[in-house]
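With one protein chain held back, the other chains of the complex are shown just where they sit.
Moving on, here comes subunit A:
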Amino acid sequence: MASLRLPRLIRAPGRRLYSAAASPSSRLNLPIDYKSTPLLHHTSSTLSESLELPGSATSKSMNLYQAINSALRTALTKSEKVMLFGEDVAFGGVFRCSMDLQTEFGSERVFNTPLTEQGIVGFAIGAAAQGMKPVAEIQFADYVFPAFDQIVNEAAKFRYREGATGVHAGGMVVRMPCGAVGHGALYHSQSPEALFAHVPGVQVVVPRSPSQAKGLLLASIFEHNNPVIFMEPKCLYRAAVEHVPNEYYTIPLSKAEVLKPGNDVTIVSYGQPLYLCSAAIAAAEKALGVSVELIDLRTIYPWDRQTVLDSVKKTGRAIVVHESMINYGVGAEVAATIQDQAFLRLEAPVKRVAGWSTHTGLQYEKFILPDVARIYDAIKQSIEY
């Protein structure tokens, strides 16, 4: 093991040799400083200002994986029907999300499955159809495709085809780490939310922060009787740290959140790119003297069209930002809806800032995915149109 650790010692601090470094002259594309971003509750005092979070007496500073772990612990405590399984879940999970849960709740409710994604999701559907609340983990969203048939043809259609028997698989949640991490290349970077958003019958959720992840995950398990695809931006697992209420609380699905009010442009995004949007907005507001409204979609489908339309009708301009490919992505649906229902209020074409229509080649990630410069540029172009 010592030899494996050696490269860490010689690596320059804060710089990773295997991912393209920021340009030394960068003014926009700087690393996100999660310690100062306005999107996170750095102290417990701001928690109570958030309408959806409980004004909790007790909260704890935690990162995203710890918040997921806290949500899962809360869920397993709250109901005996909750069970947790997937590949390598028992020892704590490869991202530590299920840490200590098998010890606390037993190997009957928290366990490893054989390495088979279609089996994991099929197993979850069967358990849910019998009234359980299975929380299945797919190790990386990139590996969900073997389970695509089970999700699309089975989980999503279960209630519809059962009809009057009243049987459904609504108790299930499929969690999966998603998104880029700087060096995940083709199969540890994907964000397949748009593929699931094309499937009636499932709800698709992407949280942006620890406090949100806990509330949305608990709502997915307990408050929505539909199969939920819960995608966790894995680069936030350790990076995003904020105060999270200790108690049980939920955040409603299919409801967007206006993160920052503004008058001139609306930016719609979700997950990790929200931090890039926030940085780009700060730069644009300073340099261009504009006022930008930032909306976190949170639930990709069925999505909160009203909040987005209300905002665009006010600002007259819209930009949609996401990591996954621009072609047929979430931005296409949002832009088309805006065009259809806010046409007369639009003062510029709806812009989409998203991943290029290619694969995430290892060395090219920084050039393929949206960054602060591209979002900044989109704001500028929209304003100047």
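As a working rule, a residue touches a chain if its C-beta (ideal position, glycine included) is under 8 Å from a C-beta of that chain, and two chains touch if they have at least 3 such contacts; residues count from 1.
Criterion: contacts and distances are computed from a predicted model.
Participant: Name the absent chain as its UniProt record does, using one of the following: "tRNA methyltransferase 10 homolog C", "Trafficking protein particle complex subunit", "Sorting nexin-3" or "2-oxoisovalerate dehydrogenase subunit alpha".
Facilitator: "2-oxoisovalerate dehydrogenase subunit alpha"
Participant: Touching the absent chain in the whole complex: find that residue among A:Y187, A:F367 or A:Y385.
Facilitator: Considering all chains, including the one not shown, the answer is A:Y187.
Participant: Pick out which of A:F123, A:F196 or A:Y275 touches the chain that's been left out of the picture.
Facilitator: Touches the omitted chain: A:F123.
Participant: Quick one: say which of A:S26, A:S45, A:T77 or A:N153 touches the chain that got left out.
Facilitator: Residue touching the chain left out of view: A:N153.
Participant: Over the whole complex, note the residues of subunit A touching the chain we left out.
Facilitator: Against the missing chain, subunit A presents residues 1, 4-5, 80, 83, 87-88, 90-92, 94, 96, 102-103, 108-109, 111, 113-116, 118-132, 134, 139-140, 143, 146, 149-150, 153-154, 157, 159-168, 170, 184, 187-188, 200-201, 203, 224-226, 254, 302, 305-306.
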